[in-house]
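Note that one protein chain is taken out, while the other chains of the complex remain in position.
Going by the order they are written in, the chains are A and B; count residues from 1 in each one.
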Amino acid sequence: MSSLQRTGRWVSDHLIMAIAIVVLLYMFLPIFFVVLMSFNEPASKLSYEFDAFTLDNWLNPCQQKGMCASVVTSLQIGFLATLGATVLGTLVAFALVRHRFRGRSATSLLIFLPMATPEVVMGSSLLALFSSAGLAGSLGFWSILVAHIMFCLSFVVVTVKARLAGLDVNYEQAAMDLYANEWQTYWRITFPLVFPGILAAALLSFSLSFDDFIVTNFNHGNTITFPMYVWGAAQRGIPPQVNVVGTVMFLLALTLVLGGSVFQRRRPA
Amino acid sequence: MPDDSARRAEAGADLTLTSVTKTFGGFTAVDSLDLVVEQGRFFALLGPSGCGKTTTLRMVAGLEEPTSGTITIAGSDITRLKPYKRPVNTVFQNYALFPHLDIEENVAFGLRRRGVKDVKKQVDDMLELVELGGFAKRRPTQLSGGQQQRVALARALINRPQVLLLDEPLGALDLKLRRQMQIELKRIQTEVGITFVHVTHDQEEAMTMADTIAVMNKGVIEQMGPPAELYDQPATTFVSNFLGQSNLVRAEVLGRTGEEVVVDAYGNKLGAPAARARRSQGTVWVGVRPEKVFLAGAGSEPRDGSNLLSGGVVSDVSFIGVSTQYLVRMPWEQELTVFEQNSGAREAFSTGTHVDLHWSPAHTFLLDADQDAHAGDETYAQLVAEANA
Partner (left out) sequence: MSVAQAGAAAGGRVGARGGSMASGDAPTPRRRRSRTGYYLLLPGMLWLVLFFAVPTVQLVATSLYDPNGSLDTGYAMTWSFGNYLDALADYREPFLRSLAYAASATVLALLLAYPLAYAIAFKAGRWKNLMLVLVIAPFFTSFLVRTLAWKSILSDNGIVVSTLQALHILGPDGRLLATSVAVITGLTYNFLPFMVLPLYASLEKIDLRLIEAAKDLYADGFTAFRKITLPLSMPGVVAGTLLTFIPAAGDYINTKLLGSPAQNMIGNVIDNLFLVQLNYPIAAACSVILMVAIVLMVLVYVRRAGTEELV
């Protein structure tokens, strides 16, 4: 092979990977900016450029009125929504994989649709429902929570279902063969083996809830979640502490996911 | 005798299936099966895939419920009992070792569910028995196939079941390991004395290990008995082809003289002992195992009283090391198989040689000609499938 051919081969072998890395860098570009801007001391309220370096934002993250409160609200809603969606969704996943019932295609469709519907439509239709039920005035924490559980549910079902369907049924049969009754089989064999799927579903649920804006915007009443705070601030002037929250979230989640991978590799389950 | 019955009680129990049937929708997997496995025996359920042997096993384990019929162990009816209530344990085909537990917990699983607190000694002893001492803290994924299989066996045996079920446990192992494990399993069974019911499609495996074999086909037992009996006196064409190989030649029964049945096969007069004739009237298959047949040059003097088929031409010669396999084409277009041990007594025949086939009448068996001569012949089935593909 001539050296030209060899170079050509090297290029084509590595071209794809090179493009991939470029795309990955592109994906991280805004993150980089978020981290950068978290150290920014903006020259003016509406400035989007890096003006001066400061650690103030990190030292006084809650300086801006309302921001930390909104983060707390988002965390609360996120936690409760995750709890609700994970429990309800796991039950549905078990029903789909392990039980017989009529109306399977209708059920599948109903689970699929929320994932395929634009948030604008889901959010506005919930608002339409609440107002025709006369609740337009009492929207707030609970209406947001209800909406979040609703759209997280489908994702939980799909995630848990994937894990459960891939679970070899021989394990449970072996357990029963070895004197474990149904209850014991479930808790000692099925549940531990499905758990990684349930955990993944919970994490997915939490991030969907914490990050949600559109549906929340339609049904929030006076309650302010973090995304809503950012939205409002975008008109009035973004405090740089917003980027602190963004960076923290990113690092936290990254640690969780990487930690999870390492943990899994250490203890193959 | 009190001594004997105490020993019998300890050594496992009789397993009885009475008219057990299992249907799935319109399909009958097991058709009114009657079976008795004596306690302490190594029993093999042998048959091709889809014959119903695994379904039968699962019904004994409690993982399937029979559509009708009863299953009893040592006299008590277990037909409707849940698996965890039966004194039966299973070694699964793909081992089913719990991936999230270590070996010790896997093996101890059954003991713990029955409330045994101190399991360490028993687990260690059992791991020693299967030659995996020191593996207690490892995980299933860290073990090789053969090791996993032994853990699965230990996990089942430690519970001292009255019957141990093995669902093709050696299927995933390579040949050498399989041979080794066959001997191991037989040794353990003899040592422990528990009734083993072993499901397999490998006839060599069944013959090596089992005291009694039941050959199953399409949901029914074609024949049941000790390996030698099944091999020497097959009851149906299926058994004759599935266990080893057989030459089956169409013949008309001429008559019966005392202990012998005389038949005419394409002009050749052959004799078979009446005791080995499943049919003694009309058209029959004359059966003889390839290793029982001798080749002689055409026209050479046969031994007195031999059955003789003349006019054959050697069409293929395969050297297998231990033996030489001949295919001989007969004047009626059938190819018969002959195995000759390479004892060095004689040079091998070459293709195209005209030969006669002769064998002792005592090795002949007669089967019902209504049965398919290719039943149970998996090589033939494969050729047909390929031709039709």
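Methods note: contacts are C-beta pairs under 8 Å (C-beta built on N, C-alpha and C of every residue); 3 or more make two chains touch, one makes a residue touch a chain.
Computed from a predicted structure; not experimentally measured.
Interface note for the absent chain: among A:Thr7, A:Ser108 or A:Ser138, the touching residue is A:Ser108. The hidden chain makes contact, of the residues A:Ile77, A:Ile224 or A:Ile238, with A:Ile238. Listed here are the subunit A residues that touch the chain not shown: 12, 16-17, 19-21, 23-24, 26-31, 33-34, 37, 48-50, 88-89, 91-92, 94-101, 107-122, 124-129, 131-132, 136, 146-147, 149-150, 153-155, 157-159, 161-163, 166-170, 193-194, 196-201, 203-205, 207-208, 210-211, 213-214, 217-218, 226-227, 230-231, 234, 238, 242-243, 245-247, 249-250, 252-254, 257-258, 260-261, 264, 268-269.
Keep this in mind: only the chains that are shown with their structure count from here on.
Taken together, the subunit A residues at the contact with subunit B in this complex read 168, 170-171, 173-181, 184, 189, 192-193, 268-269. The touching residues of subunit B, when paired with subunit A in their complex, are 61-63, 82-84, 88-90, 92, 94, 96, 98-100, 109-110, 113-114, 139, 141, 155-156, 159.
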